[in-house]
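In what follows, a structure is listed as structure tokens, so that the remarks can point back to it.
Every protein chain but one is kept in place in this view of the complex.
Note that the chains are named A and B in the order they appear, and that numbering of residues resets to 1 at the start of each chain.
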Amino acid sequence: MKENRLPVFSVLDVEKRFLLRKGRNGPVELRALDGVRLDIEEGSSVALVGESGSGKSTLVRLLLGLDRPSDGRVLYDGGDLQQVLSRDRARFAREVAFVYQDARGSMNPRFTIGDIVGEPIRVHRLHPVQHIPQRVSELLERVGLPPSVAVRYPHQLSGGQVRRVAVARALAQQPRVIMADEAVAGLDVSVQASLLNLLRELVAELRVTLVFVTHDLGVASYLCDRIAVMYLGRILETGPVDAILQGPAHPYTRGLLDSFPRFDRPLRAPLRGEIPSPVDLPAGCRFAGRCPCVQPRCTSSDPVAQPLPGGRLVACFHPLSGQSGPT
Amino acid sequence: MDTLADTTLLSLDALSLARGRADVLDNVTFTLGRGQTVGLIGESGAGKSTIALAIIGLLRAPQVALRGSIRFDGVELTTLPESEYRRLRGNRIGLIFQDATAALNPCFTVGAHLAEPLSRHLGLQARERRQRSIELLESVGIGEAALRLDAFPHELSGGMQQRVMIAMALACDPQLLIADEPTSALDVTIQAQIMELILERVRARAASAIFVLHDLALAAQVCDRVVVLYAGQVVEEAPAAELFADPRHPYTRALRACSIELGERDALVPIPGAVPGLEDLPGGCRFAPRCERASARCAQTPPLVTDGTRRIACWHA
Partner (left out) sequence: MSAPRSMQVPAVPATRSGALAEGWSAVWAQRSARWGMGIVLAYVLAALFAPWLATHDPVAQAVEAAMQAPSTAHWLGTDSFGQDIYSRLLYGARLALAIGFGSVLLGMVAGVALGLIAGLAGGRIEWAIMRVVDGLLAFPELILAMAFLAVLGPGVDNLVYALALSFVGPFARTVRSDVLQVRAQPYVEAARLMGVPMREIVLRHVLLNVAPGIVVQAGIRVSIAILLESGLSFLGVGVVPPTPDWGLMIAEGRAFITMAPWISGIPGLALAILLVALNLLADGLRDALDPRSGETR
């Protein structure tokens, strides 16, 4: 632990299993998370990156206290999250804001935008009631919307506008941590770019901690300083964005990077096959089945995360070294 | 003209399409050579998917008002009777949609989906159909093909469903493949696999393809030529490599400037304003209200001018 500051969130060997059915030979379980370890430092911006089925959204639900881990612990400010919640749920609710992927669905369709953005202010009594409309106007302007949208309803706004309202609502509670699940997915590039710029400005300006779930490495690298690459319920590699982009240590990270469409390279599909089912995890390394550099050892034992220089961690027996590039 | 007819598979000439008061397409012109792949790019509302639907005859009068011409292999499609069209669709023109889950009927097995074009267009008997279906599934990288024939769509992953769609589209060896955002619902590693597969199958058959895409970098990777659309008009068309190396139309530049590249840390430059509604389009150049180079001249509609290998509709290009 550098400095003697506690991380905002610590995820300690968390497992999350979902019971699918009670089979003849014991229960059949889906392992959404399987031994996840992660520290989120105050003021950092962390991207959780992975394909669908990697467990990134499940991890966020655990961080938000919406689900409990089946095993392991989530710490908030050094205290067990469940205890923090039972002691002072209101404080946690104010300090940690969440921006949904389905921004429109996360807003009561019968509330005006003013009610929606004003709700956290009212609930946490951050401003006197008579000042709320003024504060809502400021927030809407801050996210680049005219204050007149306060009297509209969510369904009257465009997709990009609704996402901005969701950001304004998150800011309204003056959070310490903002978590967002695919908050810019499915938008046109131009709308996405302006939303990303807004988020980047806000994070820099307000010094909030950002946890951003995305499948898009480009978005992750634009917005965050750290990346955690998830695969099949485990974090395979974490580290500073630049270091990982320059030289991915895990073969999966490199596969992801090489699959990403680029202007300057021809199309390549470096990874074969698909993410396996989380119901029966393979023995050994979970990526071994698709790994281009698999060794006999990989199929028998499960690699644990080991540190690399530069604050990086990689869960691989044979981490790659050197620059990324077509091999 | 004869040589042109030989190398050109599909040509759209001054195609305009209106739906009620909305001018969805205006004067869209481009050609697609045999063995070529062309990409249609632009933001939502640009008319990319509409062009695809118009070509396959799913948007026709009286549903919409269609003007101009679509010629496919020497045949005018806009006036083609529906019965003739049915012989083209799924036979000489294959289709891949964005959402395989919605496009596959949940009540039918994979085998039934594949059998339909094989019996309708090729008139194959049950035994041949089964044989051909297995070959098709194998050709799109689905293992244990004989077993998969009896699977229902929901038993397959999104990537596998997309592969089945590709197999269906290729069942009758089409000359033209139209793929409308074929991978936007898939993860990048699967996207790369599927795109590679489509390109490989198209090239193996010397077929042509139209890709509707929103990802510029992907378009750069998979298309020979790229057509940039804005509010229903073609604003620029060029060979893919040239277009992205040196975008000339201000809109193409702006799109390029707000697309994220891996490792990009410099601020993206979003395009100011929003795409205009199709019911009240600005006169003159439609991009002018959002364009940094707009001038008084832009009040007039700029013509689509050919300049070497590219075509541009801008007074300032």
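The definition used in the following text is that a residue touches a chain if its C-beta (ideal position, glycine included) is under 8 Å from a C-beta of that chain, and two chains touch if they have at least 3 such contacts.
This one's a predicted model, so the numbers in the text were calculated from it and none came from an experiment.
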item	value
Among A:Leu19, A:Leu66 or A:Ala283, residue touching the chain not depicted	A:Leu66
Omitted-chain contact residue, chosen from B:Ser44, B:Ser157 or B:Ser184	B:Ser44
Given B:Ala18, B:Ala257 or B:Ala274, the one touching the chain that is not displayed	B:Ala274
Selected from A:Arg5, A:Arg89, A:His131 or A:Arg297 as touching the chain missing from the view	A:Arg89
Residue among A:Gly105, A:Gly273 or A:Gly311 touching the omitted chain	A:Gly105
Residues in chain A touching the chain absent from view	64, 66, 89-90, 92-94, 96-98, 100, 102, 105-110, 112, 119-120, 123-124, 146, 148-149, 151-153, 155-159, 161, 173, 188
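Keep this in mind: only the chains that are shown with their structure count from here on.
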item	value
Euclidean distance of C-alpha centroids - chain A vs chain B, Å	33
Contact footprint of chain B on chain A as seen in their complex	51-52, 158, 160, 188-194, 196-197, 200, 215-219, 221-222, 241-242, 245, 255-263, 265-272, 274-275
Interfacial residue positions of chain B with respect to chain A in the complex	43-44, 157-160, 187-193, 195-196, 199, 214-218, 220-222, 244, 254-255, 258-265, 267-271, 274-275
